[in-house]
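All protein chains of the complex are present and in place, except for one that has been dropped.
As written, the chain order gives the labels A and B, with residue 1 at the start of each chain.
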Amino acid sequence: MEITHLNPDSLFSNPAFSQGVLVRGGHDTLYVGGQNGTDASGAIVEGGIGPQTEQALRNVLAVLAEAGADQTNVVRLAVYLVDGQSFDEGFAASQRVWGRHATAITGFKVAALARPDALVEIEAVAVLE
Amino acid sequence: MEITHLNPDSLFSNPAFSQGVLVRGGHDTLYVGGQNGTDASGAIVEGGIGPQTEQALRNVLAVLAEAGADQTNVVRLAVYLVDGQSFDEGFAASQRVWGRHATAITGFKVAALARPDALVEIEAVAVLE
Partner (left out) sequence: MEITHLNPDSLFSNPAFSQGVLVRGGHDTLYVGGQNGTDASGAIVEGGIGPQTEQALRNVLAVLAEAGADQTNVVRLAVYLVDGQSFDEGFAASQRVWGRHATAITGFKVAALARPDALVEIEAVAVLE
């Protein structure tokens, strides 16, 4: 797969983040819609930001798997937390299901999500082999 | 057109949303900049979130049309509402100009938009045949 992670020497390096991800050539591309911490019945899982982050990432992984892909195929990840929630807590939880796979990430806190009882939403773009 | 909507059985299904959208091969891609509810003179239309959402989507459709595309070509849709506005009201309004075309969507409420008098901004990525 032609995915190259770019980390220019002039930029501070963070092992959890790629400054840029280059995709060579015209590949199959997967757009994963914003995933909340919902279970198969559509209910938000209990336990707050940690469990919701784990479940949202499990949902992203389920969509990736449907296309024969996994974390290593993701070229853009966006993480939206509801204001008042902790990125540190969400990041710690993410390690348990996602592991460490650096990619181009953006993340910030919003006033609310489209689904009012969700605390986190995660969307992704992935490139297939 | 090689657009496939992915909805894994393990995820709760919502008819207005695709869990993932897969684009096979290297196609022409259209990035639609964030559209507000502005008319041809650049003024925000009157009437609040409903009319602004309709107008923003008309603007997205105008850009899609310029490339020979329409709603069915959209592979990512992002909807940003100003805090205090209603997603239900915006969604109801959207049906009148956009109809029901599920795609990968993200949506949340922000403190303010770059244009201070706008209540909604909608951006899109579309893939052409």
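Just so it is clear, contacts are C-beta pairs under 8 Å (C-beta built on N, C-alpha and C of every residue); 3 or more make two chains touch, one makes a residue touch a chain.
Note that the coordinates shown come from a computational prediction; the quantities given were computed from them, not determined experimentally.
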Only one of B:I3, B:V32, B:L57 or B:V75 touches the unshown chain, namely B:V32
Of the candidates A:V45, A:V97, A:A111 or A:L128, the residue in contact with the absent chain is A:A111
Residue positions on chain B contacting the omitted chain are 25-35, 38-42, 59, 62-67, 78, 80, 110-114, 121, 123, 125, 128
Note that chain A touches the chain not displayed via residues 6, 8, 10-12, 14, 17-27, 75-76, 79, 83, 87, 103-111, 125
